[in-house]
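Take a look at chain A:
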Amino acid sequence: MLKEGHIRIPAGCAISGIMNKKGEVTSGQEIIKSIAVMHDRSNGLGGGFAAYGIYPEFKNHYALHLFFDDKKVKQETEFLLNKFFSIDLAETIPIRKINAIKNVPLIWRYFVKPKIKEMALHETESEFVVNFIMRINSEVEGAYVFSSGKNMGTFKGVGFPEDIGEFFRLDEYKAYSWTAHGRFPTNTPGWWGGAHPFSLLDWTIVHNGEISSYDANRRYLEMYGYKCTLQTDTEAITYIFDLLLRKFGIPLESAINIVAAPFWSKISRMNPDEQKLFKALRVVFSSLLINGPFSIILGSKNGFMALNDRLKLRSLVAAQKGDNLYIASEESAIREICKNPDKSWAPKGGEPVICLLDGKESLYEFDQVDENEFEHHSVAL
Partner candidate 1 sequence: MKRVYAREEYCVGCKLCEIYCIAAHSKYKNDLVKTFKKEANPPISRILVEESRPVSFALQCRHCEDAPCTKACIVGAMQKNPKTGVVTNEEERCVGCWTCVLVCPFGAITRDERGHKVASKCDLCSDNSQMPACVEHCPNRALVYSEYVSNNGTK
Partner candidate 2 sequence: MSINCLTPAFLIERDKDRCIDCQVCVRQCANEAHRWDEEEQRVFSEDANCVNCHRCVVMCPTKALHIKKFPLEFRYNANWTQEAMRAIYLQAETGGVLLTGMGNDRPYPIYWDHMLLNASQVTNPSIDPLREPMELKTYLGRKPDFLKIKNGKLLEDIPPQLELELPIMFSAMSFGSISLNAHKSLAAAAKKAGTYWNTGEGGLHKDLVEHGDHTIVQVASGRFGVDADYLKTAAAIEIKIGQGAKPGIGGHLPGEKVGEEVSQTRMIPLGTDAISPAPHHDIYSIEDLRQLIYSLKEATEYQKPIFVKIAAVHNVAAIASGIVRAGADVVAIDGFRGGTGAAPLRTRDSVGIPIEFALAAVDTRLREEGIRNKVSLVVGGSIRNSSDIVKAVALGADAVYIATSALISLGCHMCQKCYTGKCNWGIATQDPQLTKRLNPEIGAERAANLLKAWAHEIEELLGGMGINALESLRGNRLMLRGIGLTDRELNILGIKAAGE
Partner candidate 3 sequence: MHYVIIGNSAAAVGAVEGIRKVDKENPITLISDEPYHTYSRPLISYFLAGKVTEEKMLYRGQDFYQKNTVTTLLGQKAIAIDTDSKEVRLENNEVLVYDKLLVATGGTPFIPPMAGLEKKNVFTFIKKDDVKAISKVVATGKKAVIVGAGLIGLKAAEGLSSLGVDVTIVELANRVLSAILDEDGADIVRKHLEKRGIKFELNTSVEAITGGEEAQGVTLKNGKSISADLVIVAVGVRPNTEVAENSKIAVNRGIVIDEKCQTSIQSVYAAGDVAEGYDLIFAQNRVLPILPNAYCQGETAGLNMAGSESIFSGGFAMNSIGFYGLPMITAGIVKPEGNGYEVLVELVPEQSLYKKIILKDNIVVGFIYLNKVDRAGIITSLIREKTNVVDFKEKLLKDSFGYIDLPQQLRKSKLLKGDSMSCW
């Protein structure tokens, strides 16, 4: 049977997210409770979590989480890791053995820093890391980098999400932002790498839906060096945001107006300046319109954003109490952990719910991008 990466596997899902604006951290217990309520939205073939703020002691290191099929692959991968990175800590990720979780691969994490001398001319550090991950994931059979940000991590596997949470001992981690995912793939042998969240650098995505524009999006992304090895929507959506926000420096708001573009009829009613911008966004980035049903939570170290497709073909509910923002596929998943929110609402299609840490202005910071970065991308003809 073909697994993710060999074939495109449609999946239904549950998603959930909790975040504290002030940056106060909580354990993984609540998010597990929340996602567990939506047990029936998963089928035991995938569950996972993303947590921000969990590695304060290694906050300047890239925390690489990897699955290995066997020791030989691990050795091969570590050889490459050593070549391009200095590894300050390598360890197995602590787990709890439970009956529900079977066929466990080797699960390791490495806290690393890039070796500057290995970086190509004009290559930024993040590009260097991304290129390395793309290479491992596409070229090293049996190895898979499933988390690569700083002071954050994703934890995922084959199983119901609540079991995965217990398995990875998430009750022992403390994070200011949690997202979770329960998966209902229609056919997969259950590959750990195929579970969600999908993650690249600090970006994590949990996603519910099946995007019908997938191949249009993918083939566009591949022009910019992305390799959509998993053939999943989540992977593609992550790359879209990475491309728009990190590589092109498009403001988040505009990126949203690209992936969940307003209808032309709406654009035609805008004022001339807006019209010009929105038209340009749709015209230039038409291949990045995400079509078909989706609800996503896009996480970064600065916060997260929840977004529905423009027709709102998937359920998505938000709630707020005090400094906490809650997002979930179903309201019950929020009520389970927050009985009486200050307010709760169903966000409209294409209208994002953004929660940022106090003091942050954007999900993405242009720390690696200067003005000259723009010139990089104009391919000389």
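Here, contacts are C-beta pairs under 8 Å (C-beta built on N, C-alpha and C of every residue); 3 or more make two chains touch, one makes a residue touch a chain; residues count from 1.
Per the selection procedure, all candidates are chains of the complex that A comes from, given by their letters.
Computed from a predicted structure; not experimentally measured.
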item: Complex member touching chain A, one of 1, 2 or 3; value: 2
item: Residue numbers on chain A that touch candidate 2, as the complex places them; value: 8, 10-12, 186, 209-217, 219-220, 222-224, 248-251, 253-254, 261, 263-265, 273-274, 276-277, 280-287, 289-293, 311, 313, 374, 377-379, 381
